[in-house]
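A single protein chain has been omitted from the complex, and every remaining protein chain is retained in its original position.
Think of it as A and B in the order they're written, each chain with its own count starting at 1.
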Amino acid sequence: MEQKIAISIDDLTVAYNYKPVLWDIDLQIPEGVLMAIVGPNGAGKSTLLKSVLDIIKPLAGSVTVYGKPYKKQRHLVAYVPQKGSVDWDFPTTALDVVMMGTYGALGWIKRPGQAQKKQALEALEKVGMLPFQNRQISQLSGGQQQRIFLARALVQNAAIYFMDEPFQGVDATTEKAIIQILKELRKAGKTVIVVHHDLQTVPEYFDWVTFLNVKKIATGPVAQIFNDDNLTKTYGINYKTSIVE
Amino acid sequence: MMTQYLDLLMTDYTLQIITLGTAVLGALCGMLGSFAVLRKQSLLGDAISHASLPGIAIVFLVLGVKDNNGLLLGALLSGLVSAVFIKGIISKTHLKSDTALGIVLSTFFGFGMLLLTYIQKLPNANQSGLEKYLFGQAATLLASDVWLMSSIAGIALLIVLLFWKEFKIVLFDADYTTTLGFHVKFIDTLMTSFIVIAIVMGLQTVGVVLMSAMLLAPAAAARQWTNSLSIMVFLAGIFGAVSGILGTAISASANNLSTGPVIVLVATFFVMISFVFSPIRGLLFKQIKLWKNRNDLKLMKTLMFMYNIVEDHDNISHPHKIQLLNNFQGYTKKSLKSLQAEELILLEKDSWSLTEKGFQVAKNLYTQQS
Partner (left out) sequence: MSNAQIEIQLILSLVAVACALPGVFLVLRKMALISDAISHSILPGIVVGFFITHDLASPLLILMATLTGVLTVVLVEYIQKTGLVKEDTAIGLVFPSLFSLGVILIARNAGDVHLDVDAVLLGEVAFAPFDRWMYNGMDMGPKSLWMMGGILTMTITLLSLFYKELKVATFDAGLAASLGFAPMAIHYGLMTVSSVTTVGAFDAIGAILVVAFMIVPAACVYLLTNNLKKLLIFSSLLGIFASISGYWLAHAMDTSIAGTIATVLGLIFFLVYLFAPNRGYISQWYKEKQQKTEVALLVFLLHLANHEDEMERNSNHLQEHINWSHQLARKVLKLANQNNMIEIENEIISLTPKGLEFTEQAISYITDNKNSELEGIKQNYFLFRG
């Protein structure tokens, strides 16, 4: 079965302060997968997302989205940053944050109007946060904040979703709700790429996985490549499947 | 005194100019200060204002005249140069931002002092008045200065309105903004430039030493009253303007009070009031909530204790002696009365009984705990 390639990363190398963080990454991500990126701390998982999204300038290599350079395809890509990367004491409401997802389509200067508000409310509904739309964001729980971030990405109505550790510091209900939405996205033919920490849930949540530790260790369907061998190669310790089950 | 001042305000043209000037300046600083505070660059303003001093002196040395706009331009350039230095030190060395700010602030200011003392000893003695930039002298404001301030404030307002959406999203989440295709560096530079301009505009009125407070205090006060960025910026503008007007009024009605420090103290007063009395974030409100929670907790503990007694009986509304509660330390007459007021228990002379509602509430609490 020939699958369309959503994202193609070629020879991507990234260095922070001239210390190499990612090495010559070649990665083809097929359309319609729900993929986990796993690897130990400092493996460059978040950096991979950020350099694909042009937040960090790579030293070498290129990224194409559906065959064209990322810069021309921004509108196809949505990003959910790590929850801890922003100041949640910022004076704004849940609805307002979700509205930010419409800014990209609006472009410079133009203000969001009723149409944008409607989109935002729909996204809030989808993540079960409609009753909290006027809450100040600092008064939301960690799980609720994560849902807001997800809603903001949903508003973008993109084809590809990048998420940086969306399950970190969220409650079990939220985790279930988020994975449900991600699975729905996949069903709708979207591609979802998630930096993930919890190895135990990989087989349950994802159908595609990339092992990363500075270099790409392996990538492919979870059923085929999520095994002790690759885990050991990635984490450097002997992994027994029993840990994973 | 108030009426005296108002009479004076009606008739004294200079006072009108000064009041208008400090009001416009306060509004401008409050508005742009909100962005500085939210960007966690509160002290950048302090460094830049101190660092503008040599620019003023150099322009005077070169031009030899006290052309106000020229001096402000010098201050602006020197402020921008200092910002570049601060950024260079932070990005190229392992020194942290606090050290970088401290170095630039103190050495630029020192250089400014060197130049000022050099100028004072020059033969053409037309230079007195440069010191006003140290502590500010609102009294020297002219109609043309106020015009300039108002135009700048107008432009700043226009820019803020135009780029509102962009400013907001960059302040909240710069990385995400990049992925949406916005040029974050441009937005950032635009914001910083206007903050620097606001600082320079305020030098003549409040001086380099106190300028940072003009920027921070109204914004810090405004933040406490609202959770909306637009209201915060608006309120900060109002607080700034009112600080300016009140400060000018107080210093005009009293002898020997320079305007700058009075404005700063008025603004600080707003901050204190806001810290304590704001209904959403204020310390007083938080304390009351804490007491209330503690009180509620006590009541609920009493209710749980009663539930434990009642649980084994078939009839939940069976009355029990109050003495039964004596083993339990948490109850008082008052707490029993408030439980009755909430219809959780029924009191009769020396006995009590749980109501149906009380039983359910206690049962819920119980399941929640286990």
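As a working rule, a contact is a pair of C-beta atoms (placed from the backbone, for glycine too) under 8 Å apart; a residue touches a chain by one contact, two chains touch by 3 or more.
Quick caveat: nothing in here was measured; it's all calculated off a predicted structure.
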Residue among B:95, B:231 or B:288 that touches the chain left out of view: B:95
Residue, one of B:258, B:302 or B:353, that touches the chain absent here: B:258
Omitted-chain contact residue, chosen from B:203, B:217, B:336 or B:354: B:217
Hidden partner chain, residues of chain A it touches: 10-11, 13, 15, 18-20, 23-24, 26, 42, 59-62, 89, 213-215
Contacts of chain B with the absent chain, listed as residue ranges: 37, 40-43, 45-46, 50, 88-89, 92-96, 98-99, 101-103, 105-118, 121, 131, 134-135, 209-210, 212-213, 215-217, 220, 223-224, 256-258, 260-262, 264-265, 268, 271, 275, 281, 283
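Going forward, only the chains that are shown with their structure count from here on.
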Averaged-CA centre spacing for the pair chain B and chain A, given as whole angstrom: 36
Chain A-touching residues of chain B, taken from the complex the two chains share: 38, 162-166, 168-169, 171-173, 175-182, 223, 226-229, 231-232
Residue ranges of chain A in contact with chain B within the complex: 50, 53-55, 74-75, 77-79, 81, 85-87, 90-93, 96-97, 100, 103-104, 106-112, 136, 138, 152
